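The other protein chains are all here in position, but one chain of the complex has been omitted.
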């Protein structure tokens, strides 16, 4: 399941719902991204996440479908927020449930790595010098590329 | 932090507490192990987790210390339950918080892989034929061995 | 053709969304960008570094050689930074 929303989410409730009632699930892996108050050594106050409505849902849905094809998953969830966020706020949740530990852990890692390079979101950070669009990081491309190689 | 306990835990509250108030944290990775109702193709009703009080805490503490040494973590948590558990029940929680996504994801994966081969717990499954001690899996040894190689 | 601009592409061009009718010689993504650059200094600056630019046609990532046609939705944006 994918959700793109302005509102915060209840992490515990979301994770519980993912495995609730399915006793074939042996493990739930999750990653939550939070707004940091330090970016590249500079203090930030808050940020605004812009996205491309329509394409965002399309890309997240495709990334999730890819994970469901590669790993034996009973359930998966991607929630990504947009709009104004303060340090400490939750930005993104990726969670996967599988009979097997490795499948849950790997697919969760895959989902967030791919999301970071494919999902059309852009961060505008408030800095003492005004709003700054965050630059993409090469390390994110490299992290995502790992999963392409493994598929060979 | 490590905890060995008979009682269940509140996943959402535990994860929230891990990052609460620390705005240097950019990501929280977690893995929750659940009791499955199928083991090696056979339906199980419930299981009992036995452990070695004293050594359990020692090993979990050492595994956590190893993770804190290898990755830049702001916080980590291992909770492992013992006693009688039903299908769907939470067995174990491993969670790590870091400024960096990769550090959180990798250290979480490392912790559960190592715990699986080092922490002195044993599962006794209720089966239609009575109580069965679960056999260790070679795949768990292999998963843990990966992390030794990487340290070379 | 509907054009969308995101992040600093929007800031630099001063446009978030517009409908345009490029001339017939605009056949590909590359053609479209070349044509857009001529629309003024804001566009020229925003589109100066093609390497720093991503293009989606009808909400799919597109290459410079991919075709564009009158009814398409074309979005211009920098590499993504969500998550």
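We just call them A, B and C in the order they show up, numbering each chain from 1.
Please note the rule applied: a contact is a pair of C-beta atoms (placed from the backbone, for glycine too) under 8 Å apart; a residue touches a chain by one contact, two chains touch by 3 or more.
In this text, all values refer to a predicted model and were calculated from it rather than measured experimentally.
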item	value
Displayed chains contacting the withheld chain	B
Residue in contact with the excluded chain [from B:6, B:43 or B:58]	B:58
Contacting the left-out chain in the complete assembly, out of B:36, B:80 or B:101	B:80
Among B:11, B:49, B:77 or B:104, the residue in touch with the chain that has been omitted	B:49
Where the missing chain touches chain B, by residue	33, 49-52, 54-55, 58, 80, 91-92, 112, 115-124, 133-136
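Here is the rule we use: only the chains that are shown with their structure count from here on.
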item	value
Centroid-based (C-alpha) most distant chain relative to chain B	C
Chain A-chain B separation of Cα centroids, rounded to whole Å	22
Contacts with two or more other chains, residues of chain A listed in rising order	33, 112, 116
For chain C, residues that touch 2 or more chains besides their own	83
